[in-house]
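Of the protein chains in this complex, all but one are displayed in their positions.
Let's look at chain A:
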Amino acid sequence: MPPSANSEQMTIHRRGRGLAGETIKGRAMSSILIIEQILNGLQFGVMLFLMAAGLTLIFGVMGLINLAHGSLYMVGAFAAAAVAGWTGSFLLALAASLAAAALFGALIELTVIRRLYARDHLDQVLATFALILIFSEATRWVFGSFPLFLNIPEALSGTLTLPGGIEYSRYRLTIILIGLAVAVGLFLLISKTRVGMRIRAGENDREMIGALGVDISILYTLVFALGAALAGLSGALVGAIQSVEVGMGEPVLILAFVVIVIGGIGSIKGALAGAILVGLTDTLGRTMLPWAFAAFMEPSAASSVGSSLASMLIYILMAGVLLFKPTGLFGSA
(Lines give C-alpha, C1' and ligand atoms only; values in the text may rest on other atoms or scores of the structure.)
Protein backbone atom coordinates (compact mmCIF):
# COMPACT_ATOMS: atom_id res chain seq x y z
CA MET A 1 0.00 0.00 0.00
CA PRO A 2 1.44 3.39 -0.90
CA PRO A 3 2.15 5.11 2.40
CA SER A 4 2.52 8.51 0.76
CA ALA A 5 -1.09 8.78 -0.35
CA ASN A 6 -2.37 9.40 3.12
CA SER A 7 -0.41 12.33 4.37
CA GLU A 8 -1.35 13.98 1.10
CA GLN A 9 -5.00 13.30 1.58
CA MET A 10 -4.86 15.53 4.59
CA THR A 11 -3.85 18.80 3.01
CA ILE A 12 -7.28 20.02 2.17
CA HIS A 13 -8.48 19.49 5.69
CA ARG A 14 -5.47 20.98 7.37
CA ARG A 15 -6.34 24.32 5.90
CA GLY A 16 -9.74 24.24 7.55
CA ARG A 17 -8.37 22.95 10.81
CA GLY A 18 -5.83 25.74 11.08
CA LEU A 19 -8.62 28.23 10.94
CA ALA A 20 -10.64 26.36 13.52
CA GLY A 21 -7.74 26.10 15.95
CA GLU A 22 -7.14 29.81 15.75
CA THR A 23 -10.67 30.63 16.83
CA ILE A 24 -10.72 28.46 19.90
CA LYS A 25 -7.49 29.82 21.25
CA GLY A 26 -8.05 33.42 20.34
CA ARG A 27 -11.23 35.36 20.42
CA ALA A 28 -14.81 34.45 21.01
CA MET A 29 -17.07 33.80 18.04
CA SER A 30 -17.79 37.16 16.48
CA SER A 31 -19.88 38.14 13.50
CA ILE A 32 -16.76 39.25 11.61
CA LEU A 33 -15.25 35.84 12.08
CA ILE A 34 -18.41 34.15 10.89
CA ILE A 35 -18.47 36.27 7.74
CA GLU A 36 -14.83 35.44 7.17
CA GLN A 37 -15.62 31.73 7.50
CA ILE A 38 -18.58 32.05 5.15
CA LEU A 39 -16.26 33.59 2.56
CA ASN A 40 -13.76 30.76 3.10
CA GLY A 41 -16.59 28.30 2.65
CA LEU A 42 -17.65 30.01 -0.57
CA GLN A 43 -14.08 29.92 -1.87
CA PHE A 44 -13.83 26.21 -1.06
CA GLY A 45 -17.23 25.58 -2.61
CA VAL A 46 -16.38 27.42 -5.81
CA MET A 47 -13.23 25.30 -6.21
CA LEU A 48 -15.25 22.14 -5.66
CA PHE A 49 -17.65 23.37 -8.31
CA LEU A 50 -14.87 23.57 -10.92
CA MET A 51 -14.07 19.92 -10.20
CA ALA A 52 -17.65 18.72 -9.93
CA ALA A 53 -18.81 20.56 -13.07
CA GLY A 54 -16.35 18.65 -15.25
CA LEU A 55 -17.18 15.32 -13.63
CA THR A 56 -20.91 15.78 -13.91
CA LEU A 57 -20.63 17.00 -17.52
CA ILE A 58 -18.57 13.96 -18.48
CA PHE A 59 -21.01 11.69 -16.73
CA GLY A 60 -24.02 13.43 -18.24
CA VAL A 61 -22.80 13.35 -21.83
CA MET A 62 -20.72 10.17 -22.00
CA GLY A 63 -22.09 8.19 -19.08
CA LEU A 64 -18.57 7.75 -17.73
CA ILE A 65 -17.37 7.81 -14.14
CA ASN A 66 -13.85 9.22 -14.21
CA LEU A 67 -11.70 8.68 -11.13
CA ALA A 68 -8.71 10.17 -12.92
CA HIS A 69 -10.31 13.61 -12.76
CA GLY A 70 -8.29 14.26 -9.60
CA SER A 71 -5.11 13.47 -11.56
CA LEU A 72 -6.00 16.19 -14.06
CA TYR A 73 -6.37 18.59 -11.14
CA MET A 74 -2.86 17.58 -10.08
CA VAL A 75 -1.54 17.96 -13.65
CA GLY A 76 -2.92 21.51 -13.74
CA ALA A 77 -1.28 22.42 -10.44
CA PHE A 78 2.11 20.97 -11.44
CA ALA A 79 2.02 22.66 -14.86
CA ALA A 80 1.23 25.99 -13.19
CA ALA A 81 4.00 25.57 -10.60
CA ALA A 82 6.54 24.63 -13.27
CA VAL A 83 5.64 27.52 -15.60
CA ALA A 84 5.51 30.01 -12.73
CA GLY A 85 8.97 28.79 -11.76
CA TRP A 86 10.37 29.41 -15.26
CA THR A 87 8.60 32.63 -16.18
CA GLY A 88 7.51 34.14 -12.88
CA SER A 89 4.15 35.02 -14.38
CA PHE A 90 1.02 33.86 -12.62
CA LEU A 91 -1.19 34.49 -15.64
CA LEU A 92 1.02 32.31 -17.83
CA ALA A 93 0.93 29.70 -15.08
CA LEU A 94 -2.88 29.67 -15.13
CA ALA A 95 -2.88 29.42 -18.92
CA ALA A 96 -0.43 26.54 -18.67
CA SER A 97 -2.65 24.74 -16.18
CA LEU A 98 -5.63 24.99 -18.53
CA ALA A 99 -3.60 23.92 -21.55
CA ALA A 100 -1.76 21.04 -19.86
CA ALA A 101 -4.88 19.59 -18.25
CA ALA A 102 -6.88 19.90 -21.48
CA LEU A 103 -4.03 18.29 -23.42
CA PHE A 104 -3.63 15.36 -21.04
CA GLY A 105 -7.41 15.06 -20.87
CA ALA A 106 -7.67 14.81 -24.65
CA LEU A 107 -4.74 12.38 -24.68
CA ILE A 108 -6.26 9.92 -22.23
CA GLU A 109 -9.66 10.30 -23.88
CA LEU A 110 -8.19 9.31 -27.24
CA THR A 111 -6.11 6.41 -25.92
CA VAL A 112 -8.07 4.91 -23.02
CA ILE A 113 -11.32 6.59 -22.08
CA ARG A 114 -13.06 6.16 -25.41
CA ARG A 115 -12.76 2.40 -25.12
CA LEU A 116 -14.72 2.60 -21.89
CA TYR A 117 -17.94 4.33 -22.97
CA ALA A 118 -19.62 1.07 -23.91
CA ARG A 119 -18.30 -0.74 -20.83
CA ASP A 120 -19.97 -1.12 -17.45
CA HIS A 121 -19.16 1.13 -14.50
CA LEU A 122 -16.89 -1.44 -12.87
CA ASP A 123 -14.54 -1.39 -15.87
CA GLN A 124 -14.61 2.40 -15.93
CA VAL A 125 -13.74 2.59 -12.25
CA LEU A 126 -10.87 0.13 -12.56
CA ALA A 127 -9.40 1.58 -15.74
CA THR A 128 -9.48 5.14 -14.39
CA PHE A 129 -8.07 3.86 -11.07
CA ALA A 130 -5.20 2.44 -13.14
CA LEU A 131 -4.78 5.87 -14.76
CA ILE A 132 -4.46 7.44 -11.29
CA LEU A 133 -1.64 5.04 -10.42
CA ILE A 134 0.13 5.85 -13.69
CA PHE A 135 -0.35 9.63 -13.37
CA SER A 136 0.69 9.81 -9.73
CA GLU A 137 3.81 7.71 -10.14
CA ALA A 138 4.81 9.45 -13.36
CA THR A 139 4.49 12.84 -11.67
CA ARG A 140 6.55 11.61 -8.73
CA TRP A 141 9.13 10.35 -11.20
CA VAL A 142 9.35 13.68 -13.05
CA PHE A 143 9.02 16.15 -10.17
CA GLY A 144 10.18 14.09 -7.17
CA SER A 145 8.32 13.48 -3.91
CA PHE A 146 8.80 16.93 -2.40
CA PRO A 147 5.94 19.40 -2.74
CA LEU A 148 6.38 22.38 -5.07
CA PHE A 149 5.28 25.86 -4.15
CA LEU A 150 3.28 28.23 -6.25
CA ASN A 151 3.33 31.80 -4.97
CA ILE A 152 0.33 34.08 -4.91
CA PRO A 153 1.00 36.92 -7.40
CA GLU A 154 2.12 40.24 -5.92
CA ALA A 155 -0.99 42.12 -7.07
CA LEU A 156 -3.27 39.69 -5.25
CA SER A 157 -1.35 39.22 -2.02
CA GLY A 158 -2.42 40.91 1.20
CA THR A 159 -5.93 41.70 2.26
CA LEU A 160 -8.76 43.88 1.14
CA THR A 161 -11.09 45.74 3.48
CA LEU A 162 -14.66 44.80 2.75
CA PRO A 163 -17.67 46.94 3.72
CA GLY A 164 -18.19 46.49 7.46
CA GLY A 165 -14.46 46.59 8.20
CA ILE A 166 -13.75 42.95 7.38
CA GLU A 167 -10.22 42.21 6.24
CA TYR A 168 -10.18 39.41 3.70
CA SER A 169 -7.53 37.85 1.49
CA ARG A 170 -7.50 39.40 -1.99
CA TYR A 171 -6.46 36.11 -3.52
CA ARG A 172 -9.32 34.13 -2.03
CA LEU A 173 -11.77 36.80 -3.18
CA THR A 174 -10.30 36.53 -6.68
CA ILE A 175 -10.82 32.77 -6.60
CA ILE A 176 -14.46 33.25 -5.68
CA LEU A 177 -14.88 35.70 -8.56
CA ILE A 178 -13.09 33.45 -11.07
CA GLY A 179 -15.22 30.50 -9.97
CA LEU A 180 -18.45 32.43 -10.32
CA ALA A 181 -17.34 33.76 -13.71
CA VAL A 182 -16.63 30.20 -14.87
CA ALA A 183 -20.05 29.12 -13.62
CA VAL A 184 -21.73 31.89 -15.64
CA GLY A 185 -19.56 31.16 -18.67
CA LEU A 186 -20.36 27.45 -18.50
CA PHE A 187 -24.06 28.21 -18.18
CA LEU A 188 -23.91 30.48 -21.28
CA LEU A 189 -21.83 27.93 -23.20
CA ILE A 190 -24.33 25.20 -22.56
CA SER A 191 -27.54 27.17 -23.00
CA LYS A 192 -26.61 29.61 -25.80
CA THR A 193 -24.01 28.14 -28.14
CA ARG A 194 -24.12 25.46 -30.80
CA VAL A 195 -21.58 23.31 -28.95
CA GLY A 196 -23.74 23.63 -25.86
CA MET A 197 -26.76 22.54 -27.82
CA ARG A 198 -24.89 19.44 -28.94
CA ILE A 199 -23.81 18.73 -25.38
CA ARG A 200 -27.39 18.93 -24.18
CA ALA A 201 -28.51 16.78 -27.09
CA GLY A 202 -25.79 14.30 -26.19
CA GLU A 203 -27.12 14.12 -22.66
CA ASN A 204 -30.58 13.32 -23.96
CA ASP A 205 -29.79 10.80 -26.65
CA ARG A 206 -26.31 9.80 -27.67
CA GLU A 207 -27.25 7.60 -30.61
CA MET A 208 -29.66 10.11 -32.04
CA ILE A 209 -27.25 13.03 -32.38
CA GLY A 210 -24.78 10.69 -34.02
CA ALA A 211 -27.47 9.71 -36.50
CA LEU A 212 -28.20 13.39 -37.14
CA GLY A 213 -24.67 13.88 -38.41
CA VAL A 214 -22.85 15.28 -35.38
CA ASP A 215 -19.37 13.82 -35.09
CA ILE A 216 -19.77 12.36 -31.62
CA SER A 217 -16.18 11.27 -31.14
CA ILE A 218 -14.96 14.87 -31.57
CA LEU A 219 -17.72 16.12 -29.28
CA TYR A 220 -16.71 13.58 -26.63
CA THR A 221 -13.05 14.53 -26.81
CA LEU A 222 -14.04 18.19 -26.56
CA VAL A 223 -16.27 17.69 -23.52
CA PHE A 224 -13.61 15.59 -21.82
CA ALA A 225 -10.92 18.19 -22.50
CA LEU A 226 -13.22 20.96 -21.23
CA GLY A 227 -13.86 19.09 -17.98
CA ALA A 228 -10.14 18.40 -17.67
CA ALA A 229 -9.28 22.07 -18.20
CA LEU A 230 -11.68 23.10 -15.43
CA ALA A 231 -10.06 20.58 -13.08
CA GLY A 232 -6.60 21.83 -14.05
CA LEU A 233 -7.57 25.46 -13.43
CA SER A 234 -8.97 24.55 -10.05
CA GLY A 235 -5.77 22.69 -9.18
CA ALA A 236 -3.61 25.67 -10.11
CA LEU A 237 -5.74 28.15 -8.15
CA VAL A 238 -5.76 25.97 -5.02
CA GLY A 239 -2.10 25.11 -5.52
CA ALA A 240 -1.18 28.69 -4.66
CA ILE A 241 -2.88 28.40 -1.25
CA GLN A 242 -1.74 24.90 -0.42
CA SER A 243 1.28 23.00 -1.65
CA VAL A 244 1.49 21.31 -5.02
CA GLU A 245 2.11 17.61 -4.45
CA VAL A 246 1.42 14.15 -5.78
CA GLY A 247 -1.97 12.85 -4.70
CA MET A 248 -3.38 16.33 -4.04
CA GLY A 249 -6.32 15.63 -6.36
CA GLU A 250 -7.68 12.58 -4.57
CA PRO A 251 -9.36 14.15 -1.53
CA VAL A 252 -10.85 16.80 -3.81
CA LEU A 253 -12.11 14.12 -6.16
CA ILE A 254 -13.98 12.39 -3.36
CA LEU A 255 -15.45 15.67 -2.15
CA ALA A 256 -16.54 16.36 -5.74
CA PHE A 257 -18.33 12.99 -5.69
CA VAL A 258 -20.13 14.03 -2.51
CA VAL A 259 -21.08 17.28 -4.27
CA ILE A 260 -22.45 15.38 -7.26
CA VAL A 261 -24.42 12.95 -5.12
CA ILE A 262 -25.94 15.89 -3.25
CA GLY A 263 -26.59 17.98 -6.36
CA GLY A 264 -27.72 15.22 -8.70
CA ILE A 265 -25.71 13.59 -11.49
CA GLY A 266 -25.50 15.40 -14.81
CA SER A 267 -26.83 18.71 -13.50
CA ILE A 268 -24.48 21.73 -13.63
CA LYS A 269 -26.92 23.68 -11.47
CA GLY A 270 -26.91 20.83 -8.98
CA ALA A 271 -23.11 20.81 -8.99
CA LEU A 272 -23.04 24.52 -8.16
CA ALA A 273 -25.61 24.22 -5.37
CA GLY A 274 -24.01 21.07 -3.99
CA ALA A 275 -20.51 22.56 -4.10
CA ILE A 276 -21.49 25.72 -2.22
CA LEU A 277 -23.44 23.65 0.30
CA VAL A 278 -20.53 21.27 0.90
CA GLY A 279 -17.99 24.12 1.02
CA LEU A 280 -19.98 26.06 3.60
CA THR A 281 -20.92 23.02 5.70
CA ASP A 282 -17.36 21.78 5.88
CA THR A 283 -15.73 25.14 6.63
CA LEU A 284 -18.33 26.34 9.10
CA GLY A 285 -18.54 22.93 10.75
CA ARG A 286 -14.83 22.92 11.44
CA THR A 287 -15.10 26.33 13.12
CA MET A 288 -18.42 26.13 14.86
CA LEU A 289 -18.58 22.55 16.14
CA PRO A 290 -15.52 22.73 18.43
CA TRP A 291 -16.80 26.10 19.62
CA ALA A 292 -20.32 24.78 20.19
CA PHE A 293 -19.05 21.76 22.12
CA ALA A 294 -16.91 24.07 24.26
CA ALA A 295 -20.12 25.47 25.71
CA PHE A 296 -20.66 22.30 27.73
CA MET A 297 -17.35 20.40 27.64
CA GLU A 298 -13.82 21.16 28.68
CA PRO A 299 -11.86 22.88 25.88
CA SER A 300 -9.48 20.07 24.89
CA ALA A 301 -12.24 17.43 24.75
CA ALA A 302 -14.52 19.85 22.90
CA SER A 303 -11.82 20.50 20.36
CA SER A 304 -11.18 16.80 19.67
CA VAL A 305 -14.84 15.70 19.65
CA GLY A 306 -15.84 18.76 17.65
CA SER A 307 -13.19 18.35 15.00
CA SER A 308 -13.76 14.58 14.66
CA LEU A 309 -17.44 15.22 14.16
CA ALA A 310 -16.75 18.11 11.78
CA SER A 311 -14.67 15.84 9.56
CA MET A 312 -17.76 13.63 9.15
CA LEU A 313 -20.27 16.43 8.71
CA ILE A 314 -20.48 16.55 4.90
CA TYR A 315 -20.90 12.78 4.75
CA ILE A 316 -23.75 13.06 7.23
CA LEU A 317 -25.20 15.77 4.99
CA MET A 318 -24.90 13.40 2.06
CA ALA A 319 -26.61 10.63 4.03
CA GLY A 320 -29.43 13.04 4.82
CA VAL A 321 -29.91 13.92 1.14
CA LEU A 322 -29.88 10.22 0.25
CA LEU A 323 -32.58 9.53 2.81
CA PHE A 324 -34.96 12.13 1.44
CA LYS A 325 -33.96 12.48 -2.20
CA PRO A 326 -31.81 9.57 -3.42
CA THR A 327 -31.33 11.19 -6.86
CA GLY A 328 -29.90 14.40 -5.41
CA LEU A 329 -31.37 17.87 -5.01
CA PHE A 330 -31.49 18.66 -8.75
CA GLY A 331 -31.41 15.11 -10.09
CA SER A 332 -34.06 13.67 -12.32
CA ALA A 333 -35.54 10.17 -12.44
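Keep this in mind: contacts are C-beta pairs under 8 Å (C-beta built on N, C-alpha and C of every residue); 3 or more make two chains touch, one makes a residue touch a chain; residues count from 1.
Convention: contacts and distances are computed from a predicted model.
In the listed set "AMP-dependent synthetase and ligase", "Putative ABC transport system permease protein", "Amino acid/amide ABC transporter membrane protein 2 (HAAT family)" or "Fluoride-specific ion channel FluC", the entry agreeing with the UniProt name of the missing subunit chain is "Amino acid/amide ABC transporter membrane protein 2 (HAAT family)".
Of the candidate positions A:Ile65, A:Ala228 or A:Met288, contact with the hidden chain is made by A:Ile65. When the missing chain is restored to the complex, the residue among A:Ile35, A:Ala99, A:Val112 or A:Leu329 that touches it is A:Val112. Residues of chain A in contact with the chain left out of this view: 1-3, 5-6, 9-10, 13, 59, 65, 112, 115, 120-123, 125-127, 129-134, 136-138, 140-141, 250-251, 254, 257-258, 260-261, 265, 304, 307-308, 310-312, 315, 318-319, 322-323, 326-327.
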